[in-house]
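A short write-up of the structure that comes next.
Removed: one protein chain of the complex. Kept in place: all other protein chains.
Up next is chain A:
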Amino acid sequence: MSRLIRTELYKFIKQRKNQLILEGLALFFIGVIVYYSYQEMNYDRATQKSMQMEYDNASGIQQSLSMYKASLEKANTEQKERMLKSHPRINEEFDFWDQEKITSFQLVYYYKNHKVKGEKYRKEIEIKKYENLLIGAKSKFISKENLKAKGEAPAELQRQITLDKYLIKHNIKIGNNPYHLTGINFLYLMLKGYIPMILLGLVTLLCIDIFIGEMEEGSYKLYLTQPFARGKIFISKIISAGITSVGVVTVLLFISFCITSIMNGVGDIHYPETIAENKMLYSLVTISNSIGNVKIVSIGTYLVMGYSLFFVLLIATVMMTMFISVITDSTSVTIGVITGLILLSFVFSSFLDEKTSLHGYYFLGYINIYNILNAQINAPLLLGILLNGIIVILLFLISCYTYQRKDLLGGVS
């Protein structure tokens, strides 16, 4: 068996396509480092600009509300009734936008004056601003979609408030730039947004040839007529697919971790981070009303949880790729289906209501790791690991059975 695995790995390394994808993956990691370094450099200016925009927006709305209020005072009873229908709580709404204007202005001032008032001051202002936004969202003075588009969905605001309060309460030295690329922070940022999704896609491309490549190239006629049981050949291919996918990502993460650590230090592994409450983590039943309830853990714990889920997902995606390629013998069909499945997780995270339990039952939906860990979508971490684990085992058994009994007629490119 070890000879077969070595042979598979040798074939993998020798393939020009794989060499190109490996180079692409390395460039992707370098690109991420460069991107975050750029974000770090521009963070203060960009945040100041965005706060200025929020201030202008709030001022504009407040101004129109004050005009509305003035005309309300002059209006007769009938007109008043009609006008109050569109703004039934006009005074509260006015106060909300007033508070939004003040906090935004304070943050503009903070960034404009080179943060002289310190990080703690910023956090206090941010807490006020976020709490106000939560009130606004609840009272429908500002739409949730609007907040979501700015990356300030109610669950995320709740998470940020909890974290900021913890930092102030425990007098912890606050990091002044979320994009500051220490080794630890790099690992954290790699779990955010669409990066895990892109990584999955690239790794899938890397493994896709393990079965189909030789079917389409015709080399299966040489390899599979050697005196080894098909079952052994299958297992050696699966193991080498696992080694290459997990191995490549681990090595690249480690190298990037080393580079960023050399650049900006390792970072503090005990720095607080948020995850969902136990209920969401360990319950097999997704509980929608738990969304937004978070607790504080160290960033080390957060990374262990996040990468556990990521690697299980990675193996599940690779296994799914193997399964489709064994069934179809076609690169184009396999790429099509896998791309579709990955994109579906994007559709789920972008367009589906965060409370729907569909999030919990779609195995690739768990690729939104940050949202899962912080309960911002209705899908518990443990269910994700279990679901993907079951998928790996099931697909392995079906693929192994199929591969041992199928007629090898060559691939369809």
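Odds and ends about this structure:
Everything that follows uses one rule, which is that a residue touches a chain if its C-beta (ideal position, glycine included) is under 8 Å from a C-beta of that chain, and two chains touch if they have at least 3 such contacts; residues count from 1.
Note that contacts and distances are computed from a predicted model.
Going by its UniProt record, the hidden chain of the complex is named "ABC transporter ATP-binding protein" among "SoxAX cytochrome complex subunit A", "Peptidoglycan glycosyltransferase MrdB", "ABC transporter ATP-binding protein" or "Phosphoribosylformylglycinamidine synthase subunit PurQ". Contact with the omitted chain, checked across A:70, A:84, A:222 or A:343, is made by A:222.
Across A:10, A:38, A:361 or A:401, the residue that sits in touch with the chain not pictured is A:10. Think of the hidden chain as still there; on chain A it touches residues 3-4, 6-7, 10-11, 14-17, 214, 217-230, 405, 407-409.
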